[in-house]
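Showing just some of the chains, left in place.
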Amino acid sequence: MRSKDTWITVDQDEGYEVVCFMADVGQEEDFDAAKEKALKIGASKCYVEDLRREFIEQLCYPAIACNAIYENVYLLGTSLARPVIARAQIAVAQKENCFAVSHGCTGKGNDQVRFELAFYALQPSIKVLAPWRDQVFYDRFKGRNDLLDYASEKGIPVTSTKSKPWSMDENLAHCSYEAGILEDPNTTPPEDMWKLTTDPSKAPNEPEDFTITFKEGLPVKLEHSGGKKTATDSVDLFLTANAIARKHGIGRIDIVENRFIGLKSRGCYETPGLTMLRSAHVDLEGLVMDREVRALRDQFVTFAYAKILYNGLYFSPEREFLEDSITSSQKSVNGSVRCRAYKGMMTVLGRWSDTEKLYDESESSMDEIGDFAPSDTTGFISVQAIRLKKFGKAKEEAGNSLVKG
Amino acid sequence: MRSKDTWITVDQDEGYEVVCFMADVGQEEDFDAAKEKALKIGASKCYVEDLRREFIEQLCYPAIACNAIYENVYLLGTSLARPVIARAQIAVAQKENCFAVSHGCTGKGNDQVRFELAFYALQPSIKVLAPWRDQVFYDRFKGRNDLLDYASEKGIPVTSTKSKPWSMDENLAHCSYEAGILEDPNTTPPEDMWKLTTDPSKAPNEPEDFTITFKEGLPVKLEHSGGKKTATDSVDLFLTANAIARKHGIGRIDIVENRFIGLKSRGCYETPGLTMLRSAHVDLEGLVMDREVRALRDQFVTFAYAKILYNGLYFSPEREFLEDSITSSQKSVNGSVRCRAYKGMMTVLGRWSDTEKLYDESESSMDEIGDFAPSDTTGFISVQAIRLKKFGKAKEEAGNSLVKG
Amino acid sequence: MRSKDTWITVDQDEGYEVVCFMADVGQEEDFDAAKEKALKIGASKCYVEDLRREFIEQLCYPAIACNAIYENVYLLGTSLARPVIARAQIAVAQKENCFAVSHGCTGKGNDQVRFELAFYALQPSIKVLAPWRDQVFYDRFKGRNDLLDYASEKGIPVTSTKSKPWSMDENLAHCSYEAGILEDPNTTPPEDMWKLTTDPSKAPNEPEDFTITFKEGLPVKLEHSGGKKTATDSVDLFLTANAIARKHGIGRIDIVENRFIGLKSRGCYETPGLTMLRSAHVDLEGLVMDREVRALRDQFVTFAYAKILYNGLYFSPEREFLEDSITSSQKSVNGSVRCRAYKGMMTVLGRWSDTEKLYDESESSMDEIGDFAPSDTTGFISVQAIRLKKFGKAKEEAGNSLVKG
């Protein structure tokens, strides 16, 4: 969003009236200053929309409910914010009768795809201006320096400096770092890069305990400070989780990922509260979710949901289909997880559910027979073995005894 | 294995000649004492087989190569050891012309299934004695105390006490804790339960860095101690990874999982070295593995491989099929990962590959155009949008504009 | 169900009061005679429940809606009937305060599993009597002849003869044939075995056309007889589809399948109307269903739904989960398919939808440019090619040029 002001003037150079749109998805930003600047350099209006609640409730929460993760590691912090931003931007565009919307994403990344696919689904007739893929634009502005020169020439105040040689994207769920010195995948990120979280080595020596309660897979309560404080409102809960996680250095990752367009890319991400909420959710599912529903959900819904979110296909029939499946899968995910934050890690201390009874202590007990007949297992095993005995016998007969290893 | 001595005498009570078999899969155990005891209480012979290398190379390594994980969390430490134990036990049984094999697993757990399915596949004609599912046996020995009484009566030395009110299973890859006080899923395990790993809060304040190198997906080198020491032999490498991870408290989990027989069960596991090796492997795949091969492998092979390992279906056609797929998927997984161990966590500092070139710094760079035309992405997005525009338009026409949220 | 009368007397020999239960799922059977016989040989009551409507609406229709198919070929005709039979049987058992239910399935097949898993889910406390797995029973009745002798001795009229050396199961959706001479998988079934359908070679020489209309994936109208007749009631529609398909010899298959218990089994099935309804549904989905929703549904829901139906897991959390997904996937499956039946085959003549507009004739047209820019495809291809060019280049550099083949 930083460089949006620049486009305003560039677009004005082309003779267009420009309405500025900024989304508040929880990033640290001086919106008043940004607004002032936008108007000063020529925007006819400037909208700043607070999208934090819908970002949390409509995007982050479903992602938690299906344990969304991309390529085993990435919690999709950037991807999750794009749909709410795009939707609010189109709403403004419709209100202001704009014929086109714009964004400042480069021509090699995922975000251009995410914004534009969302724009087109939200308003199929919209026109999209993507300056970084416009040859006139990128011939004129070959790099950051050209832009800084232009800003200086036009009297546009900019805060971007060479001191942070990477690009960032921040929202309530996470902050990402990529490009610049991070493009060498073997360069360790400098300690002062990380913005949201304490370095684990500098995190408190005392652990902090708290309890997260879920209802139908969604976080509904976070008790902390020795049980003295409780957050139940979604934004309050999410911010509280963030505060704890940031303090204890939780949620940093550093990966090479596969972008939608087929390039590999190195990214560093910190996702404090979401990391903890997701971990607690995964844990609770162990206690209260049926094995087979979980397996189907894991293999199909979780995988597919993460992929479509990453690829910017939020406004799509398949996302609606998967979200119905998520909702259906979470009916029994009710209960609480006791957690501990300490030096970069969240560990689970225990969990319980007042309503779900799939876990049966006495039945699972190794010390009790219960009404479960151990001899039944003999039959269970014998039947499972029918197929395997045939396999072993065929191997034997072929001289490839499995015993040989 | 503890109570095996007991069966020996019990089986002898039945008039059978008993050959004792013990597997060394890296658990801490006084094998000489165990051997002496077995012979003393009546075994005609006692085999102690060192299976550590085949356990690492044939089981742990393929598990690393496919990032095997059960229900999002469990690295299958117990499951991985069962196939090598079962195979060596059958080999002894065949050598000694035994008509039956036995094991000491209870009638409610996974291990009985794992051992027996392996036995039956390895030697379809074998007979399996499972005392804990034998009504005569479990009517006579209703619980631990009855067994202790029997041991005392027969003069069998036992080390089991009431001081550790849980059951453990240890091998080179992990140690598990379940049953007893752990059966309440909301009981936090006592600090002194964990055997292999340092409590993260007591782990060194100084991080430890090391580098793991993989060839075709398998660990082949671990450089540590500031680059001064290098392990390349598989057992040495694995033990070195264990030593680092144990010192820094890495690899503890606490979960409620779904057993094969349909019961839920609470287990605590520590899996030090394997946790680190798997994490490093996951990271390297980001750099060197094709996106689509990875996605197919993640969704199908990893998921299925973990499930069949967990369920004891190692000696099966499907495991052979999946292992061929793993091998095929790992051709390009060559490179090194720089890692740091600190207070319970392993973080990745960087990674590189000398041979694989899927990651292309200049091409991925946000600062360079390269030979990649940004305008191509416009077409990419437009084509992806065809389907989504239709979706959005149909919504609009039905009065359910996606913009409404 | 034939031999149920036999159990009645056998169970009476044991001193139990027996309530007879028969399900009318559309099989050809003289229920009055059966009832009379049941009462005559000692049942205290005899229930005949007409389950045809719920069989069609609750089982066959969801199967059509997700194109359920087992192992590429089998439409699950027997599996589909089991849940409604089991549910009605338990309802009777509850009404009559029975402590146990029984069934006449053998100990090697799928149906015992299907019935019993359903019974246990429907009423967890129920006791199940399975005479064919009861040693006393099967020691006494070693085969069909022993049973015939027993029936003769007790004066029980039986219709079973040696003239049909196979076992059958019939319901509104299909008739199955297995066992006996069919156990040799290379024996071609005799022409007179097939009961429901005309031999294709004897089917009419004139094709018959009809139109099936679906709403949200379910058949709602069948127009036939040159448009002069229309069936809309579910039972009427299903019976009409059956009549057409039976006349034209549609829906015969002959396969070796994998039973749940791990044995392979040869089965011949004829599934007339369901085969046609499913084919028409598959066809319509091409016209009206989003590609990605369809792909997810095909790979995940269809496969899993068929497997759980086949394995008797209808009354399960996973079936409920999958059925929610089916419903969600079928929102747009509205339209009509024009079909032709002729000599064993149904072919599609055309299809249309008044409401769904995913197919756009002018946009798809090869002869019109429309508002779709062909040059966009260049970008689409270029971006897709990024990854593949790297692949090809790596091959080249390794001396394994893909051009070599």
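All chains are identified by letter, namely A, B and C, in their written order; residue positions are counted from 1 within each chain.
One rule holds in what follows: a residue touches a chain if its C-beta (ideal position, glycine included) is under 8 Å from a C-beta of that chain, and two chains touch if they have at least 3 such contacts.
Because the structure is predicted, anything quoted here is derived from the model rather than measured.
S.K.: Quick one: how many copies does the complete complex have, if 3 are shown in place?
M.R.: All together, the file's complex is an assembly of 4 copies.
Here is the rule we use: only the chains that are shown with their structure count from here on.
S.K.: If you count the contact pairs for each chain pair, which pair has the most?
M.R.: Among the chain pairs, A-B has the highest number of C-beta contacts.
S.K.: Hey, how far is the Cα centre of subunit A from the one of subunit C, in Å?
M.R.: That pair's centroid distance is 42 Å.
S.K.: Distance from the CA centroid of subunit A to that of subunit B, rounded to the nearest Å?
M.R.: Their C-alpha centroids are separated by 28 Å.
S.K.: Mark out which residues of subunit B touch at least two other chains, giving numbers and ranges.
M.R.: 291, 358, 360, 363, 372, 375, 377-378, 380-381, 384, 387, 390-391, 393
S.K.: Within the complex, which stretch of subunit C touches subunit A?
M.R.: Result: residues 261-263, 290, 292-293, 296-297, 299-300, 304, 308, 313, 316-318, 320-322, 324-325, 328-329, 332, 383-387 of subunit C touch subunit A.
S.K.: Would you mind writing out the residues of subunit A in touch with subunit B in their complex?
M.R.: Where subunit A meets subunit B, its residues are 54, 58, 67, 71-73, 87, 90-91, 94, 106-109, 112-113, 116-117, 120-124, 130, 132-133, 135, 138, 143-144, 167, 178-180, 183-188, 200-201, 205, 207, 252, 254-259, 261-266, 282-283, 286-287, 291, 294-295, 298-299, 303, 307, 313, 315-317, 338, 342-345, 347-352, 358-361, 363-367, 369, 372, 374-375, 377-378, 380-381, 384-385, 387-393, 396, 401-403, 405.
S.K.: Which residues of subunit C touch subunit B once you look at their complex with the stated criterion?
M.R.: 290-292, 356-358, 360, 363, 372-373, 375-384, 386-387, 390-391, 393-394, 397
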